[in-house]
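One chain of protein is taken out of this complex; the other chains stay put.
Letters A and B name the chains as they come in the text, with residue numbers starting at 1 for each one.
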Amino acid sequence: STRKDKGLSIDFKESQVADFEDLEEDKFLNAVVKVYCTHIRPDYGLPWQKQRQHSSTGSAFMIGDNKLLTNAHCVEHDTQIKVKRRGDDKKYVAKVLARGTECDLAMLSVENEEFWRGTEPLQLGRLPCLQDSVTVVGYPLGGDTISVTKGVVSRIEVTPYAHGTSDLLGVQIDAAINAGNSGGPAFNEQGECIGVAFQVFRSDEAENIGYVIPTTVVSHFLNDYRKNGKYTGFPCLGVLLQKLENPALRESLKVPSSEGVLVRRVEPTAPASSVLRKGDVITSFDGVSVGCEGTVPFRSTERIAFRYLTSQK
Amino acid sequence: STRKDKGLSIDFKESQVADFEDLEEDKFLNAVVKVYCTHIRPDYGLPWQKQRQHSSTGSAFMIGDNKLLTNAHCVEHDTQIKVKRRGDDKKYVAKVLARGTECDLAMLSVENEEFWRGTEPLQLGRLPCLQDSVTVVGYPLGGDTISVTKGVVSRIEVTPYAHGTSDLLGVQIDAAINAGNSGGPAFNEQGECIGVAFQVFRSDEAENIGYVIPTTVVSHFLNDYRKNGKYTGFPCLGVLLQKLENPALRESLKVPSSEGVLVRRVEPTAPASSVLRKGDVITSFDGVSVGCEGTVPFRSTERIAFRYLTSQK
Partner (left out) sequence: STRKDKGLSIDFKESQVADFEDLEEDKFLNAVVKVYCTHIRPDYGLPWQKQRQHSSTGSAFMIGDNKLLTNAHCVEHDTQIKVKRRGDDKKYVAKVLARGTECDLAMLSVENEEFWRGTEPLQLGRLPCLQDSVTVVGYPLGGDTISVTKGVVSRIEVTPYAHGTSDLLGVQIDAAINAGNSGGPAFNEQGECIGVAFQVFRSDEAENIGYVIPTTVVSHFLNDYRKNGKYTGFPCLGVLLQKLENPALRESLKVPSSEGVLVRRVEPTAPASSVLRKGDVITSFDGVSVGCEGTVPFRSTERIAFRYLTSQK
């Protein structure tokens, strides 16, 4: 019958493996490497000895100048770091050049020139917009080889960074990020790197909430290293602020408009202690007016936490 | 070397923040507001007192005529409701105009004209098809500002509505819906609102199963309010039906074709009680023939539960 001719009798094995040319577009995947790290954590209870060593895997990517970028928590308390390129069987020893605990970034170098043969670093892109599609690349659980997941930019705001217990700008995405993705790049549709995947919000009630370190934070880290030869950190005002949402409180402080935040405490070691005092109201910073909820304008109709302004200095 | 020139030495800070014009397309995001609600639930065990108050946040959106639409469960047992626009620091008091428990919808009004300045309501679109892409917007956990997640329409069928223990048409999607998304809109690719995100199927074994109240249900609620000045509810046949899949049962009831469902019980207070009796077989409704599994034809090759027909009257 005619039906018998289609169906089972096909033999399409030869055509199943895609042409090599089609895969050329994946060139930026080759800049993402797998990181094998052995950690020995100190034992703070028994400081004369260390805890048992354990090993972990993560991701990193090439940023040019024979350097790799990864997360600081991927190489914390490291004793040995090895990296492996995609489609290569050999692991190469890597060293940590700089660690940024607050921004959860670390820069690695690989001395063996063989590792860098024929490689191309990633291009850093600018801050994405909401809804922009995003591709996360790395070596997470679920297999051994490189993995790709896709989603969109969900949110851009000042985010808690778990590794450094700090708050910096973060990009929330709804692409799947799993253990091992840490340190891997996120790309926009043009194939530019828009940041480093570094943590997820994990709970029984949460779904697809992953975070990426944006290029504004990455470039602050890179510029810091370039200027100072090491990581020196992010600025911090050293001031405890209180929102002024309450109209009665605003009136008692004689704040006429709906702007401004109250200074609750100034760290004595902070440079701001020579200028600010407890009870002051900050209504603007560098000419940017600060809202009563502690936010400043940010790109068109968006607003962002006041902290963002100071951390970018 | 040449390699040193690319890589670390870039300083692209200025270009990282996107041009404002690019963000114009996000205009429909500005119609989505954050809802802060304080609830005091009654204590049915000790009816002379109430339970401790608790607060929650959700989402809502502008539907024109200075009105907002949200989920009924977002403002259940409310004592105070406040809403905040995107990129605004000020919260405005809102009131509930109508609550639809079965359809989990509530209409809010905000009296302060300042809140509505420069706003544009969302346009309601038609029922989507399977595979259509869908964007969910709201204020879920994972941060404070507006959040966007994307997916596709997985399924369209009569769905249990948890809040009202009812069954109405629902759209299942695979975009992430998290706590706080409730009451927020879902958009199609044309930026039209195709429904209200309202619940998820959450279990250890389930992934990306979220539900949206479609515009057919939303418009029934809105038309009901427009005609009657209040919410009067969805029609219900008041009849317990049994499937007639079993050929022996069909034969004993003398149902010739494979159509029809058996009436098992008629609520004495239902209007149908004057027409239907226990033991009757319903083979068609309004000229539409009812299948033996209790389904009726729906859009091309699709079928849908018989209940859908009656609820749309």
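Rule of thumb we're sticking to: a residue touches a chain if its C-beta (ideal position, glycine included) is under 8 Å from a C-beta of that chain, and two chains touch if they have at least 3 such contacts.
Computed from a predicted structure; not experimentally measured.
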item: Candidates B:I40, B:V96, B:I209 or B:L249 - the one touching the absent chain; value: B:I209
item: Residue, one of B:G58, B:G151, B:G164 or B:G180, that touches the chain absent here; value: B:G151
item: Listed residues A:R41, A:R202, A:R264 or A:K278, member touching the removed chain; value: A:R202
item: Option from B:T57, B:T135 or B:T159 whose C-beta touches the chain left out; value: B:T159
item: Where the unshown chain meets chain A, residue by residue; value: 3-4, 6-13, 15-18, 20, 22-23, 26, 29-30, 86-91, 135, 141-150, 175-179, 200, 202, 207-208
item: Hidden partner chain, residues of chain B it touches; value: 63-67, 121, 124, 126-131, 151-157, 159, 172, 174, 201, 204-209, 215-216, 219, 222-223, 225-226, 245, 258, 291-293, 295, 297, 299-303
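Here is the rule we go by: only the chains that are shown with their structure count from here on.
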item: Approximate Å spacing (C-alpha centroids) for the pair chain A, chain B; value: 34
